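In this view, the complex is presented without one of its protein chains, the others remaining in place.
Lettered A and B in written order, each chain numbered from 1.
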Amino acid sequence: MPSEKMLMRGSNVVGEAAVRAGCRYYFGYPITPQNELPEYLSWRLPEVGGTFIQAESEIASINMVMGAAAAGARVMTSSSSPGIALKQEGISYMAGQELPCVVANMMRGGPGLGNIAPSAADYFQATRGGGNGDYRTPTLAPAGGQELAEMVFVAFDLADTYRTPVMLLGDGLMGQVMEPVVFPDPIDPASLPQKDYILDGCEGRDPRAIYSLILDPPALMEHNLKLQAKYDLIAEKEVRYDTVELDDAEIIVVAYGTAARIAEEAVHELRAQGHAAGIFRPITLWPYPKQQLRELARDGRKVAVFELSLGQMVEDVILSVGERAPIYFYGVPGGVIPTPADVTDFLHSALADDGKVGRRIEV
Amino acid sequence: MSAEVAYQKVFGYPESLKPAQTHYCPGCGHSIAHRLVAECLDELGMREKTIGVPPVGCAVLAYNYFNFDMVEAPHGRALAVATGIKRVHPDKLVLTYQGDGDLAAIGTAETIHAANRGEKITTIFINNAIYGMTGGQMAPTTTLGQVATTAPGGREPERHGRPIDISRMLAVSDGTVYIERCSLTSVKNIRKAKKAIMKAFRAQLDGLGFTLVELLSPCPTNWKMTPKAAWEWIDTEMVKTYPLGVIKDNTGYEDKK
Partner (left out) sequence: MIARTTFAGFGGQGVLLMGYVLSHGAMLKDLNVTYFPSYGAEMRGGTANCTVTLSDRKIASPVASHPEYLVAMNYPSLAKFEPLVAPNGTIFLNSSLVEEDPQRDDVKVVKVPTVELAREVGSERAGNMVMIGAVCAETGLLSLEETIAGMKAALKGKEKFFELNQKGIERGFSFIKEGK
């Protein structure tokens, strides 16, 4: 049965959704601005017979996740930007070992220690690997609230279906904002499909080994090609995105997560002023909805990209759109959150531009 | 008495502290510890020959308060960074200033190995049994039964593991020469702490090896106590897990009475 409507902050939504998605193991290390999530799970998991461990570090916690995944459990960890940097080694190993897990990142300002204000400058870190080797991390970027709860379920399912780490990318603002949420039906972990690769003692079967070390180059090539085929399949089947008022739009605003919500309000303002603006919001950042965006960027439409960083996703927009439309960019780094009015100003300047293909406004 | 000497400055900022207002909460031990470190450096005349590494923790902004060279390290890595500094500048006094999470959770490997290499570095270890900066989560040093936001029912050995006594663990290594645990809970104890810091610096300057002074330090904010109650909690409860005194002393120094 779906839950009743609850007013909850984003971090707690992730925690509650994880429990309902059948996750019974969480390993993490405190870091602002996502401490409410481990704090929530520290009492909630024991309530359902699950395990919560505050590890001695992010490195330890991602490796505990590796162990629990190898042992067959639905498992997750979470952190914020500098802590995710430390988890990248484990994520790369798990990609190579084909072990599933969910890693939530509530992004903050960087680089380095940066600050604890909401930011979205980890797009490259999430979508371009972060760790070593030829691998991809499916990355979900919900816009908060109800979608945050639903994407936690999707994240666990993707992880198990494709045997891969999955990143849930939020930001400090999303973690703090409270909205009413209705949780989907809880899943009983015992009802999840059996996994035929896990380690549970080799009684009655041949021993299994899980590893990423493949010394023989042709064999490692083979392994990489197998992983790539899997990534190709994910790219084909798992692309997610959302659009708002795009049908008649003369300008397409591309933004994800919190930025997309600020942009949506700006789009409403523009519409009220008589400009046909709409939103294209990628929900999977990898795989990026390249084809879909490319098809929309036609008929003299302009493409305006807004990010809470100095321009990371915009590279995927350029890769998708190419020369088909002029692309404009507005980015704010460092944990400064622009208001919808700031985005409206940007969109006005993009609308006023002569629209020469390829022109970019840097702000 | 002439006018010039009628007023004599008897108390002020040590030179090794900037005249800045700190961001620490009322009753926090960090400000006292800062002052002790600064007074010792002043007395040794070492301010301009000191390089410090602050932690990631409530004292992350220590470079705004200490009036000597400092470089930020990632959370837990202070002693690795300090090792690099000391190897470049063996003639300088190098210190790290670290909380329990920084030193004894995420930084445990760096801590043990710097100590075991016998790096001629002094660590000021602020043990407040909690994660201050991030808002009261369990620390490796949180005592049994103590409540933390990630141990809401109090720390239990089965579920959360036992408090770690890193100072005693480090004492086992031949690389360490001097380790003492003091507390910041009374004028008497604070004086003792200063003496210990002084001795640790001296041993470093004499090239004897790794030195560490652990300071039991109140965090009234996250312990949810008044400053006075926090002092009392250290004196009556915390010392049961972390008894005060010299843990190891191979300096061979004669203590002045």
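Everything below uses one rule, namely that a contact is a pair of C-beta atoms (placed from the backbone, for glycine too) under 8 Å apart; a residue touches a chain by one contact, two chains touch by 3 or more.
Nothing here was measured: the structure is a model prediction, and the numbers come from that model.
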Displayed chains contacted by the hidden chain, counting the whole assembly: A
Which residue of A:V14, A:A60 or A:A117 touches the chain not shown here: A:A117
Residue in contact with the excluded chain [from A:L86, A:V102, A:A149 or A:V177]: A:V177
Selected residue (touches chain absent from view) among A:E89, A:D134, A:E250 or A:E265: A:E265
Interface with the undisplayed chain - residues on chain A: 5, 7, 32-33, 115-117, 144-145, 172-173, 176-180, 258, 261-262, 264-265, 268, 337, 339-342
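Convention: only the chains that are shown with their structure count from here on.
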Chain A-touching residues of chain B, taken from the complex the two chains share: 56, 60, 72, 74-76, 101, 105-106, 108, 131, 133-135, 137-138, 140, 149-153, 159-160
Contacting residues of chain A [partner chain B, same complex]: 29-32, 35, 38-39, 42-43, 46, 52, 54, 56-59, 82, 112-113
